[in-house]
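All protein chains of the complex are present and in place, except for one that has been dropped.
Moving on to subunit A:
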């Protein structure tokens, strides 16, 4: 029994210590995130988890979105002029922007045009010395067709830069506000090249953003501190930690216990039970997203549009919205969400009808059904809280029309890798728009260029559709663009390479002590200008 006493005493002592630390905790915002980032260079990724940890905390872009909207405002560029033919963009750059000082790098000069040149040329020029330092590739830059769009980038003076495009393209400015257009330090790259350490450029990042990286332990945490020389002034929040917690129930438990201040991707059940807890407050915002079943049109029987129509008829979206989203989503019929200006309301969706589906299948010559595989991911995303459950519901629906479905579940990174290589038969995917422009859905997800980079997961390349979205991109008037996009949505519905399933409402749960925090319609988590209620006192010390 002596031993028991000792253990009781030890735990009592530590319990007392545990109460004392409250004031240290007051100066740290902990965000329970859903996964480890692939890299700290946003140019190399298309995943929101990576962007949250890199472009949204560590970097800036020439222009950025106004917080909470898709309007564009100046950032590293103070102003810009666009030539009359819409092909030339000249940016004036800020002169007072400083890069992070880290253990590996001390900047000797402020940000200038060389950094812009470096950031774009690295992605653009295949013979650039840094182009091949990472195996991950520049998927975003390529799927946006930037390589062909940009004709030249020219440094006019140390703080003036000119982009010349091969054609007029209205979403170009919005593209420059996107994550892949983040500005890296050319001086840091040069220094690493001299030291023969080029491989650390993406894992030990240097940017101009509001926070800088202190330490990263994969699967455990990412620690940031406020950038002391941030060009918009130092953040009120001194310390920011991403606690990597893939399990949603554990994330919620940590939020309730006060270990986290902000929780990523809550499950629908967390949203309904959050009211009971003092430390939890739900914030919601209509999402700019879509969840869909993508059928690989290069593989039989999905190369037959009748089969694709049959599957559209067979899936009961209403039951998915009830069971998977617990009614926190709306049914989808088009590839873009209804809060977007180009949405075509007049499209008629395939109604849920197993009889029609069976009829279409026998027309296509599959009266006895066939075997198919649905690939899904284990991770939970803003547009899909539970892909595995969704796959199981679809499995049941399709069994009713004689189709035998196998479900394969992968970790998020492995899943994306497999889909991009086109190894899947069909896959449950989703997309959150990052710049509010409809082109941001159509071009990466459904264009012919997207089949090359693998972001077009159905590998559907329709010349008429491609022509329509291409035309819409080169126009500047919203009215004529709307007409073109509405027609494109009709072509999409006829071919139906996807089953559009749902548009999810975005939710986050935060501790009430977190102030000035908002959900961005384009998705993602931004901590710029966020602060904690009691943190002022500590800042004065």
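Operating definition for what follows: contacts are C-beta pairs under 8 Å (C-beta built on N, C-alpha and C of every residue); 3 or more make two chains touch, one makes a residue touch a chain; residues count from 1.
Everything that follows uses one rule, which is that contacts and distances are computed from a predicted model.
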Item to check | Per UniProt, the name of the complex member that is left out, chosen from "1,2-phenylacetyl-CoA epoxidase subunit A", "Beta-ketoacyl-[acyl-carrier-protein] synthase family protein", "ABC transporter permease subunit" or "Cytochrome c" | outcome: "ABC transporter permease subunit"
Item to check | Selected from A:114, A:259 or A:392 as touching the chain missing from the view | outcome: A:259
Next on the checklist: Looking at the full complex, which residue from A:302, A:343, A:410 or A:531 touches the chain that isn't shown here?
Outcome noted: A:410
Checklist outcome for this item: Of A:125, A:217 or A:298, the residue that touches the missing chain is A:217
Item to check | Interface residues of subunit A (partner: the chain not displayed) | outcome: 1-4, 7, 10-11, 13-15, 17-18, 20-21, 24-25, 27-28, 30, 38, 135, 214-215, 217-221, 223, 239, 241, 243, 245-247, 250, 253-254, 256-257, 259, 378, 410-411, 413-414, 417
